[in-house]
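Only one protein chain is missing; all other protein chains are in place.
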Amino acid sequence: MSKRYSALSLLREGLHGHRGWAPAWRTPDPKPRYDVIVIGGGGHGLATAYYLAKNHGLKNVAVLEKGWLGGGNTGRNTTVIRSNYYYPASTDLYDLSVRLYETLSRQLNFNIMFSQRGMLVLAHSEPEMELAARQVNAMQLNGADAELLSADEVRKRAPLLNFAPDARYPIHGATWQGRAGTARHDAVAWGLARAADRLGVDIIQNCEVTDVITEAGRAVGVATTKGEIRADRIGAAVAGHSSVLANLAGYSLPIQSYALQAFVTEPLKPVIDTVAFSPACGTYFSQSDKGGLVIGGGLDRVPSYGQRGNMPMQEAVLGGLCEMAPMLAKVKLLRHWAGIVDVTPDSSPIIGPSGVDGLYVNCGWGTGGFKAIPAGGYLFAHLLATGQHHEISRLFDKGRFTTGHLIDEGAASGIAH
Amino acid sequence: MSGTRTETGGLIDRTKTLRFRFDGRGYAGHPGDTLASALLANGVRVLGRSFKYHRPRGVWGGWFDDPNAILDVGLDGNAIPNCQATTTPLLDGMESRAVNAWPSAARDVKGGLDLLHRWLGAGFYYKTFIWPDWHLFEPTIRRMAGLGAVDGKTIPDYVADQIHDSCDLLVVGGGAAGLAAARAAAEAGQDVVLVEDHADLGGGLYRRGGEVEGRSPADWLAEQRAAIETAGGCILSSTTAFGVYDHGLVGLATDRGFARAPRLTRMRARRTLMATGALDRPLTFADNDRPGVMSLQAAAEYLGRYGVLVGRRIVVLSNNSAGQSAVAALRAAGAEVVEADPADGPIRALGGARLNGVQVGDRQLACDSLLVSGGLTPVVHLWRHAGGKLDWSETANAFLPGAAPEGMAAIGAANGTFNLQAALEEARAVALGKPPAPSASSYTIRPLWPEPGAKGRQWIDFQHDVTLKDIELAARENYVSVEHLKRYTTLGMAADQGKTSNMAGLAAMAAIQGRPIPEVGTTTFRPPFVPVPLELYHGARRGQLLNPLKRLALEPQHRQAGAALGEYGGWLRPGWYGGKPARDAIRDEVQMARSSAGIFDGSPLGKIEVMGPDAAAFVDFVYYNTVATLKPGHIRYGFMLTESGAVYDDGVIARLGSEHFVISCSSSHVDGVETMLESWRQDGNDPDRIFVHDATQHWATLAVTGPKAREILGALVLDLNLSRDVFPHMSFRETIFAGTPLRIARVSFTGDVSFELSLRTAKAADLWAALTMAGAEHGAGPIGIEALSVLRAEKGFIIIGKDTDGETMPHDLGFGGPRQKKKTAFVGDRGLHSEAANAPDRRQLVGLSVPEGSPALPTGAHLVTGDKPRSEGIVTSSYISPTLDRPIALALLARGAARHGEVLRVWHMGQVRAATVTPPCALDPKGARLDA
Partner (left out) sequence: MQLFPCPFCGARDEREFHFMGEAGKTRPDTQQPVSDADWAAYLYDQRNDKGRVREVWMHLPCREVFGMQRDSVTMQVLGTTAFRKAGA
């Protein structure tokens, strides 16, 4: 039986009809008790379980997933990974994630196809160039790679963009992060699940948490569609359902749910070799290895739990792409879909105690959860294993809304006249 | 060559010949052909290559159900990538080429990849390319992948029309059921729209042949069309309903011809009938992907609609009764047809790229075409978009529409009613909102699904090269959820989005696991139903119409004065004037304003009127500063905050009377401020005692600023005493100019004597002419917004969002008074006392000076400390001051107010310079010029 993935094992299995591959993960029945239960079998939940086992030696761990693993936002995003943030706290978090992603394929023995093709954030006016400079300086000072590009340098990297001087949003330059890129989103979930499973973690799919069991004010377990399961500590990483769980367990969260749409076109021969984002057009896109253009933009305007999008934002995002790269207007859209994201007041995530003893939350990633999966799991595992914040996650505690120390990336820009 | 054109029949015009090319060779077809039908008529068998193994592929389907024949098509210099040959109408002169194949689909050099197939199965890339690094392999894989090529050109006038429409009843599908329903509804007085994705009505009737209700199909169709239109119904052909969205909105895309953007109709119907028919699904057997293996229904379609007989020697493999009429029609057209029972044992298609027979159990049958029917699958995509449920039918061996979404019903084959007469009766009943009479189905099918462990390469997804073995591998590795199966194997993710492959794929998984098919379930049906160009969503919201700029009433005057117009805060405004380089022009305008006066068009400045008995208390609540004590005729500068205490906007508020205020806000914040005012007015106050009105665009505002401002204004002969004692700084007067009310605010954003004059927009030109004429006497003239930015920066006056960010609070800007002293509640009051608001290291507004001879600091540079530089602040504004003849800058700096005189390092792109912290105001700190 081939457990380890390599060119050699693939060669061998190819000769034998691939009959020897082991299941990527088991299908265990839940045990009555675990050291730690992680609710949510998405990227963050699986990464948490993986790092609990790997970094903290906690192997009596269950991941409870109400559907199929990786079926929430992990399998619905536009796969961008980046750490081009302004505040030091954000850079610490997201750059940790980029660094973990850089070695994740080898760590997991699963090719997640992290492709560091870089990311352009376009600036369309001189004031935007000044803000871009502010941003690049901040990133460099905070330890993330960044460059300020002129329009000519942007043209070299993405010649298909609209460089017409009379464009509604002419390109003046861009910020560039070369270590940014994309990864195969499903592979991240599967690779983490497989590695966690190998370390002894029970991944239990089709197991919905219906209640949180508390004793003397402390969460001691959960009621599920597969029975009652108890644990010393419970972590919730249920993006898109964070408030539902909070209302169930009796803690409060500063979260509003919105649909975030994504789009993919028919496959094309390579036309762009980076991620390009125009804030003014409200659109970003990249090209997958398969050849489809993967396109994203802003949130739908109406709070929603419906995992589907609506036409107004489709028109804004795809119309924006036609402005960004007019030659793509004739390319056809193959599919669009939506995920439900947790949006916090400062658009930064929440990692920390929930307010109910023994129950911790990892939520509020908004539009950017995928890029943070390894870091989110790494930090959340630290919290669940030790009961203490990691230095990096401390600033992302829910308590910041009480102290006012928000981490509001959006507030760092926006000129008025 | 096996396909041929029949002498008669079909909707094509044999009297006209269309010339076109495919993969470098010339062919001929007729109007009414698609690229696929014309190529089939010419005997072309290989129209494409599969995505991964580059296996040769022929046409499988007759319309949107073909995963194989994908072409890049050009005509008259315009090229469209990834056209489905089966749905692209043929035009004279078309140049087409199979995607992802070189030099041709027939002789693709990458065909050899198939030899490596045993190592390139499902998900092989997850298991390798890990060492030494994915980046080493990825570029090659990217070049291998992808289908069509984009030529880098834009198509002239490629603009999608976008329209809104509504109707009582939308019928999707112009086949027999759709037409019968549309006619019944239209004749009952309903406002009916029927959409059909083909250019011609008729749907499955062309496959079926025979009479319809005693008439020939052509006569019956003509009668229905006439009846629908006579009754006021509307028929949209070449129109695809591609998605159903919230609140019943249906997206319609109307094809307007090659290289023309389709038309988007956002259709809102009270009711939608789904009459979308059913697809014939493939059977899964060894080498079932050979060119020459085709859907039986598609072959009937080519014969009936296009007059193309796909083969001469045909073997039919069918497990159901739906294809009987097709077999008869093919025989009638002269083909030799042998029907074999697919249940008779293992099946294998024989021959290489050229099919020459089929093995069924022990029987070997020679043929040039193998027509396959694995059963009908209703087209239920729209049903699922709208949230309708599906029920598994054992008798139909298919998922049929179950619980209906609101306002939707299914009829005809889409509803599993495969019998024509039953479908017509059902359609007519449902169109009128009646329950259909139950009818016994004449459709019979014997289940025949992929068999796990079967020998040979049995294709499930033709384009994506997913075989039964791949499904088995996925199951073995525990990718058993239907979504995992799809994502791991890429089943159903090809250009046809699983229309041909999903049923077989999930049936295979069901069989492997020993579960019933409905338990495995389906993947989500996502819009669009067929691929649509991105332009469809673009429409008129393009170019300058994307977030259109607001325009000044005086734009012609500014242009005449040589203004360099640019976008500032959503308005098109003069940045500077004259034909000089920007730097020189801005410097000259600043000097003019400081020595004489500048005339500035400040019309975009917000002017929101607040009136009513509760107005004073209301503005006191929404402002940080105390406004209630402001006397009529006076003005106060202040801030509006967010509830977290951050500065949202700054500006002046003028009190015109005891119950009348005018709020002036940043031009880009007008909507936001008004929304905020209205929300507090209506939700928390008595809205009948406060009135809020945005008059920004009703009033033009011209500012005169500079030492000569008073003289220039004096020349206008206003009935007003302008002397400094009578009309002091921060006061407000109303008078008449050119017969119209004129409001004059003595406020200053430059530190010099300034008057802001506002009057009806219609009279702005008169005022502009008078001011510029009077100004010319004193050497004064227009100044643009860039000069104003320098003038205000010399004084240390901020621009919100530039010199502040979303964390800045008023006490960071030196306005701590109300925070400590204001007695009444106001928006943001509690936020100003949070731990963060009291933090000792808050970033505060400062000025910066540089050593003599140094250039200006870069805006966006950071102020740093420490060996490992750490940001303590940012340069927010930086200019060479023409007045002081040295660089000036504003910055936000941690503890800045207490650090005046400190020398700091300024970091920009790795370079470090020195700067000294100063007070923000660099010019006339005592304010002597203000009352000069």
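Labels A and B are assigned to the chains in the order they are written; within every chain, residues are numbered from 1.
The working rule: a residue touches a chain if its C-beta (ideal position, glycine included) is under 8 Å from a C-beta of that chain, and two chains touch if they have at least 3 such contacts.
It should be emphasised that the depicted structure is a prediction, and the values quoted were computed from it without experimental measurement.
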Can you say which of A:224, A:257, A:283 or A:367 touches the chain missing from this structure?
A:257
Consider the whole complex, including the chain that is not shown, and state which of B:516, B:543 or B:684 touches that chain.
B:684
Given B:20, B:245 or B:797, the residue that touches the chain left out of view is B:245
At which residues does chain A meet the chain that is not included here?
241, 243-244, 247, 252-257, 301-306, 310-312, 344-345, 401-403
Given the full complex, what residues of chain B touch the hidden partner chain?
245-247, 249, 266, 268, 387, 406, 643-644, 671, 674-675, 678-679, 682-684, 687-688, 692, 824-825, 829-831, 834-835
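Note that in this section only the chains that are shown with their structure count from here on.
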Could you tell me the distance, in whole angstrom, between the mean C-alpha positions of chain A and chain B?
22
Which part of chain A faces chain B closely enough to touch in the complex?
5-7, 9-11, 14-15, 17-19, 21-27, 67-71, 75, 88, 105-106, 109-111, 113-116, 125, 127, 130-138, 140-142, 148, 160, 167-169, 184, 186-187, 190-191, 205, 265-271, 280-281, 287, 289-291, 306, 308, 310-311, 314-315, 317-323, 326-337, 402-406, 408, 410-417
Can you list the chain B residues touching chain A in their complex?
51, 80-82, 118-119, 121, 124-131, 134-135, 138, 141-143, 145-155, 158, 245-246, 249, 251, 259, 261, 266, 385, 469, 473, 476-479, 481, 483-484, 487-488, 490, 495, 497, 524, 526-528, 531-539, 541-544, 546-547, 566-569, 571, 604, 644-646, 649, 666-669, 785, 799-802, 805-807, 831, 834-837, 839, 858-862, 864, 869-871, 874, 907-910
